[in-house]
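A single protein chain has been removed from this complex, and every other one stays in its place.
Labels A and B are assigned to the chains in the order they are written; within every chain, residues are numbered from 1.
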Amino acid sequence: MSQNQALLSIENVETYYGNIRALSGVTVHANPGEIVTLIGANGAGKSTLMMTIFGMPRARTGRIVFDGTDITQLPTHEIARLRIAQSPEGRRIFPRMTVQENLQMGASLDNLKFFDEDSRMVFDLFPRLKERINQRGGTLSGGEQQMLAIGRALMARPRLLLLDEPSLGLAPLIIKHIFEAIKELNKNTGLTVFLVEQNAFGALKLADRGYVMVNGIVTMSGSSADLLANPEVRAAYLEGGRH
Amino acid sequence: MVSEVQKNTSAILRVERLSMKFGGLIAINDLNFEAKRGAITALIGPNGAGKTTVFNCITGFYKPTEGMLTLTRQNGEEYLLERMADHVITKRAKVARTFQNIRLFSGLTVLENLLVAQHNPLMLSSGFTVLGLLGFPTYKKAAAEAIEKARYWLEKINLVSRADDPAGDLPYGAQRRLEIARAMCTGPELLCLDEPAAGLNARESAELNKLLLDIRADTGTSILLIEHDMSVVMEISDHVVVLEYGTKISDGTPETVKNDPKVIAAYLGVEDEEVVELIEKAEEAGVDDITAAVDLLSSEALHEIVETHPDAQPVELIPANTLLETAPAKAAATRKVSAKTAAPKPASPKAAAPKPESPKTAPKPESPKTTAPKPASPAKAAGIKAGATANALAEPRGGKADKLILIKGIGPVNERKLNEHGIFHFDQIAAWKKADIIAAEAYLAFDGRIAREDWIGQAKTLAKESQAKPAPKKTGGAK
């Protein structure tokens, strides 16, 4: 069983919104130290899978195992305590807290022990946040909020980092920085990353492996290079003008 | 409309010495730029540069600290936007906008969203509710017209089938399109779009390009957009303004801006050679048999969808097919842009030159092995589909088809179907006999709509108009 050594393994998960099935029989895994990406059209269920890992909504069938622990029915805050951090869809920063306080919330698991060290790392990655350190989160521009959401997730010193469209609303240069930073973190600290992206090219280039999701079903998986070369993937997600 | 655009090259919006301060924070500092009438102007820049703040000033959500925002309407009326309340700007100055984080009325249906956008004309026709409450016919008529207008835009954005679903239930990409359609329902002369392509994948942003070009072509609406997706900015905009820290650092055609070292340093970054290499490698490996792949993917996807999402919309289902269809259409659209704006920017290869075979801008449907339908690519249309009407043509006369969507009732989907069956011109529809109508209704899957909506009558007038002047003005959407 190769999945025994996987850090995160999602087995045959089905998730519903009311009566509508959003995920059907999804089986995905991420090995330690890997960057895995999930690509697919809008509404395919990528973000739902991200949220299902956190138990919001809960998987109705199937199992989600993180580092040998079954987290399928674990309360969300306890899942977060296992050091799974997420930069969620829609950013969900704390709008009335300052940038600094938002980052502190991210670091609260360690009682701010590593706050200075980690915040320096975040500010290196996003110098813009340092300029805005005492500004309220809600007054930041959309792209800056996105940076803050990613920064907050990094502050938790995660073992598994879930990124839901980190490039959304960001300038091309910043996207490049973020992708480089993820790669670097992954190389230096062995951080496992699970990445959902519309920018399929960038995501596949960054990741080791990838999955393709169509309407709540994983239809394809393989190494990034294979997927990049795959004509179906190219036709559906890569072409059309983005370069 | 095209001729009018060329005649009237005055600025629709002039931004002069605009400054915006929040406490000690300077969000915009002494900004000057112009948006030309009938043009697509892009506002780009790093995050936090103040782009959305500029939008909020234009649409009245913020009162600028200093500066003047002058909007000149088609009829010559001038409005000083900085002195007007937000809803008055939409109502009188005819400026509409969308939001970065989509603001739809999620609990109202798709149709209702478009009806709310027509609040002001409907309010008048309902006699400020009093006449409407008493059941006067003027309101009933206006309400029916409002629904027709909504239907027109739903056809444009391919959401007719989901008209009665709550807007919050739509997938992200469809919500973005709906928000644009809702803004268009206010009948704007200037449309401000805040990151319309954010969160869209490559195929969807290609569709968005087409939608925006269509809007401009059909209604003559000028567009001002904020965008980070360079494929959108570079392909459709006529003019780009670059902001950094609230000041303008560059201003010009997409091509000049793209090569401006200041913009590259602040915003774009250097070209990633590695990516280009990867694309090329992958292309060599996998370009051979796209058609087979497309067929496989679409049938597989369709199967799953029928099982899981009975009411899912076809646009999302058949990604590859749609891609094939939009690509040539986009090429055609690009050609139109180039025709209009060829003079000022001959040195813009990607935006101006009609080169669908450019590997980065469009997929490669013109591979000789392709068997999938390629309707809008007339030169290659091998044969007309079965069940075609009597006067079908193998290809449009003079290589250029009429815009059949000008006929009320024909949306982009039906236009494509008609093209597939060899119908390209108004006079062809105008000449339809009874048998032809039956044949056409069979493949359009309509019952009696052709007669009800008087396509033939419409086609006759349009055919006459198109003989009189080459580019007929679109009346349906601009009212």
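Just so we're on the same page, a contact is a pair of C-beta atoms (placed from the backbone, for glycine too) under 8 Å apart; a residue touches a chain by one contact, two chains touch by 3 or more.
The definition used in the following text is that contacts and distances are computed from a predicted model.
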Among "MoxR-like ATPase", "High-affinity branched-chain amino acid ABC transporter permease LivM", "NADH-quinone oxidoreductase subunit D" or "Biopolymer transport protein ExbD", find the name that the UniProt record gives to the complex chain excluded from display. "High-affinity branched-chain amino acid ABC transporter permease LivM"
Considering the complete complex, identify which of B:I28, B:V160, B:A198 or B:A463 is in touch with the unshown chain. B:V160
Hidden partner chain, touching residue among B:G107, B:P137, B:P261 or B:G398: B:G107
Which residue from B:E16, B:D30, B:D169 or B:D427 sits in contact with the chain not drawn here? B:D169
Identify the residues of subunit B touching the omitted chain, counting contacts across the whole complex. 59, 61, 86-91, 96-97, 99, 103-109, 111-112, 115-120, 122-123, 126, 128-129, 132-133, 139, 143, 147, 150-151, 154, 160-161, 163-169, 182-183, 186
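Just so it is clear, only the chains that are shown with their structure count from here on.
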Taking the mean of the CA coordinates per chain, how far is subunit A from subunit B in Å? 31
Inside the complex, what are the residues of subunit B that reach subunit A? 22, 25, 44-53, 100-101, 170-174, 195, 198-206, 209, 228-232, 235, 266-269, 272, 274-276, 278-279, 281-282, 285-290, 292-294, 296-297, 300-301, 304-305, 308-309, 312, 316-317, 319-320, 323, 326-327, 360-363
Show me the residue ranges of subunit A that touch subunit B in the complex, using the header's touch definition. 20-21, 24, 39, 41-43, 90, 128, 132, 135, 139-144, 146-147, 165, 168-174, 176, 198-201, 205, 214-217, 219, 228-232, 234-243
